[in-house]
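What you see is the complex with one protein chain gone and the rest in place.
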Amino acid sequence: MATIPMKENTGGVPNPFAGVDFGQLERSLRRPRTFMDFTLNFVTTLLTLLALVPLFSVVLMLLWRGGQRLGLAIFTSLPPAPLEQGGGFGNAIVGTLVIVGLATLFSVPFGLLTAIYLAQSRTKVAEGVRFCTKVLTGLPSILAGVFAYGVIVLVTGGFSALAGAVALSVLMLPTIILTAEDAIRMVPSRMKEAAIGMGATQTQTVWMVLLPTAMPGILTGVMLAVARAAGETAPLIFTALFSNYWLWEHGKANLMQPTASLAVLIYNFAGMPFKNQVELAWAAALVLVLMVLTANLIGQSLSSKQVQQ
Amino acid sequence: MHSSGSAAPHAGLGLGLVFPARKDEITQAPTPRQRFLDAAFRKTCYAFAWLTVLLVAFIVIRILIAAVPAMRSLGAGFLTGRVWDANAGNYGILAEIWGTLYTSILALILGSLFGVAAAIFLSEGFLSSAVFGLLKKLDMHLNPIAKSLPDQVERLLKELIELLAAIPSVVYGLWGIFVVIPLIRPYCDWLHSKLGWVPFFSTDLSGPGVLPAVMVLSIMVLPTITAISRDALVAVPPKLRMAAYGLGATRWESIFAVILPTASRGIFGGIVLAFGRALGETMALAMLVGNSNQIKLSLFSPANTLAALLANNFPEAGPREVGILMYAALVLLAITLAVNIVGAFILQRASLLHAE
Partner (left out) sequence: MKNRHILICGFALLIATVACNSNQASGGNEANSVKLQGAGASFPAPLYTKWFKSFVGTRKDVLVDYQSVGSGAGVKGVIDKTVDFGASDAAMSDEEISRVPGGVQLIPMTAGSIVVAYNLPDVKDLKLPRKVYPAVFLGKIKKWNDPEIAKANPGVKLPDQPINVVVRADSSGTSFVFSKHLSAISPDFDKAVGVNKMPNWPVGTKSKGNEGVTASLMTTPGSIGYIEYGYAKSQNVPFAQLENKAGKYVAADTASGQAALASAEMPANLIVWNSDPEGDSAYPIVTYTWQIFYKNYDAKKAAAIQELIKYELNDGQKESESLGYIPLPQNVVAKGLSAASGITAQ
């Protein structure tokens, strides 16, 4: 036992470590609590690494099967016909940007305003809204497309990027509302109370305290929603259909016509018995993942600048 | 007065045009204009909340209207029938209801296990401390370039897990067919031959089935659970953690006893979203679940889900069949409703138990 002798000369100041058995301060795996700790550390690390394995497996598969097609041609060319070599999917890239961009523009303000209301109230109405949102999470993506078909396509008389955006925003809405609400709720109440105590109105509190603080969480929700929407095929088949041409005709962009998208392109090409098309499908999947990653990174950097200030 | 918060300097997300407020304005009593804007904004939020309800109601009503003819002609037998024979006019979705619940619940269990583990890993900073330890061993931990490395590696890991959400569902389906099924086939055959008496292993894997579908589905819901759980865990006030350590708890004791319970609301929210996603996942499951009207406990047998049924039949459906499919869609929404009610009930009981 390595104890410090009580009578050591410490210059008149009482030794706080007197009588402490330093031998006991070792970390021994034989102790059950420490062993538990170590095991759980190990298990958690293992599970996390295992969770990453599919990601690498999928990306590797995409790279292996479609990586050789990554190049300038895919951004500047239109989809090839069967038995044709080369080609690309520039119009699908533009289409995805436009459709998902529009969907974000619709769903983020809508969802954020609803979430702000939900986070601030405990009324029965709020309970009802929350409940309806949770029911909406289970809506199959194909039904979002059918809904937008009935509401937009039949009314405007044709397929369009707008209809596709509406279908996607219906899918994005529950994620944005629920995560934003949770993020706002997690802001420590003392910050909110401080602002109100200083004389801010509720709205000022929301805009100047709650939203900026909750921004990382809100952004997580938005990014998850965008990532999902970008990869959904079924809703777009009934709403935006597809196009083998560029979005702009004769110099003007047209949103009210069938629009190409990466998800539908992958769905079309992956099932064709032609090698060229199948390779392009894999390349398109890779491009889609990279696009979402880029959007994610941009979102992260916007949010972190916020926090730093 | 110097504001210590980070909020004031950029006047709330750059909308200083609408709500002009320099640092000092919120420290004074609100002007009439600000009171008006406050009321207007709150009413707008209320309106949008109602719009959400209306949107959901609108969708449900449209589905209901389309389903009514089918409901009249098929009645409740639709829910208990196991045969889908278009020619004989027999339609039944019991197998699909079973498949939906079985695959979603299993995927949720698997996804939560991995997802919450990954969230804890991220929030506890294991990776950044490991990197820091490595740098320290190399004596580079004070190097200005390497200083931000631990944080950046941590951010990279978070990004990678969220990237799982970016993969299109069609690609997950293809990955399942080309990679997952051939990979698990030998193990499944071994399990079936050695432990075939266990109900979970009682059939052999003929290709698509419950297990590949569950594996891929759990990967699809994992990023949602991880990202939201991580945010919830990180939001736990540091003083709680420190208090637990101060009382002598080990890291994991503090996680289980203090941090997880505090973050449980957020984690549960993530799981709810994940469950919704699992119930409604269409494309990947249409390719992987086997599309067979069987009700078996075996993990290796093919099954069918309501969403996959819709995906496979909708494009070719004539007017009558569309009505029947809408009936199935209504059942799916009812299941989502029921699951959420049960979930809310469980949450209520759990919070009563903890007597907060």
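As written, the chain order gives the labels A and B, with residue 1 at the start of each chain.
The criterion applied here is as follows: contacts are C-beta pairs under 8 Å (C-beta built on N, C-alpha and C of every residue); 3 or more make two chains touch, one makes a residue touch a chain.
For clarity, every value in this text was computed on a predicted model and none was experimentally measured.
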Touched by the hidden chain, which of the shown chains?
-> A, B
Check the options A:136, A:153, A:176 or A:209 and report the residue that touches the missing chain.
-> A:153
In the full complex, which of A:20, A:46, A:60 or A:81 touches the chain missing from this view?
-> A:81
Of the residues in chain B, which ones touch the absent chain?
-> 9-10, 14, 83-88, 177-178, 182, 206-208, 286-287, 290-292, 302, 311-318
Using the touch rule from the top, list residues of chain A that touch the missing partner.
-> 81-84, 98, 101-102, 105, 153-154, 156-160, 237-238, 241-245, 247, 249-250, 252-258, 264, 268, 270-274, 298, 302, 305-306, 309
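Note that in this section only the chains that are shown with their structure count from here on.
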The residues of chain B that touch chain A in their complex are 5-13, 15, 19, 21, 26-30, 34-35, 37-38, 41-42, 44-46, 48-53, 55-57, 59-60, 62-63, 113-115, 117-118, 120-122, 126, 155, 157, 159-172, 174-175, 178-179, 219, 222-224, 226-228, 231-232, 235, 237, 250-253, 265-266, 269, 272-273, 275-277, 279-283, 306-307, 310-311, 314-315, 329, 332-333, 335-337, 339-340
Under the touch definition given earlier, write down the residues of chain A that touch chain B in their complex.
-> 33-34, 36-37, 40-41, 43-45, 47-48, 50-52, 54-55, 57-58, 61-62, 110, 113-114, 116-118, 120, 125-126, 128-129, 131-143, 146-147, 150, 170, 173-175, 177-179, 182-183, 185-186, 188, 191, 194-195, 198-204, 206-209, 211-213, 216-217, 220-221, 223-224, 227-228, 230-234, 237, 262-263, 266-267, 270, 285, 288-289, 292-293, 296-297, 300, 306-307, 309
